[in-house]
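A single protein chain has been omitted from the complex, and every remaining protein chain is retained in its original position.
Moving on to chain A:
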């Protein structure tokens, strides 16, 4: 079943076209990996889906409802989509527990006791139960990023966007974050992730999309993209990484 449809999305900064008519559909429970060179527009596409950027043309539809409709309430859209950024963006003045429960309590109207119980369940599930009362700067980079992911899924979003969530991390910390993403896939979360970890993309993706200069050049099963890329630019990109 189709969850998200991206249809001819165009995004321009000044006179620089960053996305040039991107089409993409994502099914429920599907994991899509966006790969491509730096500056190819991966982050921009994710930010457009979450309405952190407004598209200049095209449409994005979630559950049959157009998000890019100018009459749509962006806050309402963001309640249904979670996003995790490259730099963790935890709120430094709040404990881990408060970071996670802020949106459930203030946006979704969940009571404090219930929100904290759910947060503790998530923390336990991802091996962070002892950190609930700590402030973010006491956590390692990998732990911070795992908390950021937990914070994003605490509101039970329909779709989770992950933008290079491991690229700010020490290689030894990457695995613990990738483990969290694997676990989310197993639980059926629909995800779009921009990544430079080709091995991980191959391992976790149902579909891999190769983006070059704002154009989605090739999409397919990971075995096909990594094993037998059709487009010459995909081949060139993969041979360099």
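The rule is simple: a residue touches a chain if its C-beta (ideal position, glycine included) is under 8 Å from a C-beta of that chain, and two chains touch if they have at least 3 such contacts; residues count from 1.
Note that in this section contacts and distances are computed from a predicted model.
**Student:** Consult the UniProt record of the chain that does not appear here and report its protein name from "D-amino acid oxidase", "Lactate utilization protein B", "dihydrouracil dehydrogenase (NAD(+))" or "ABC transporter permease subunit".
**Tutor:** "ABC transporter permease subunit"
**Student:** Which one, A:14, A:92, A:171 or A:232, makes contact with the chain that was left out?
**Tutor:** A:92
**Student:** Give the residue, chosen from A:79, A:185, A:202 or A:219, that touches the chain omitted from the document.
**Tutor:** In the full complex, the listed residue that touches the missing chain is A:79.
**Student:** Could you tell which one of A:37, A:52, A:132 or A:198 touches the chain left off the display?
**Tutor:** Of these options, the touching residue for the absent chain is A:52.
**Student:** Could I get the residues of chain A that touch the absent chain, sorted low to high?
**Tutor:** 50, 52, 74-76, 78-79, 81-83, 85, 87, 89-93, 102-103, 106-108, 135, 137-138, 151-152, 155
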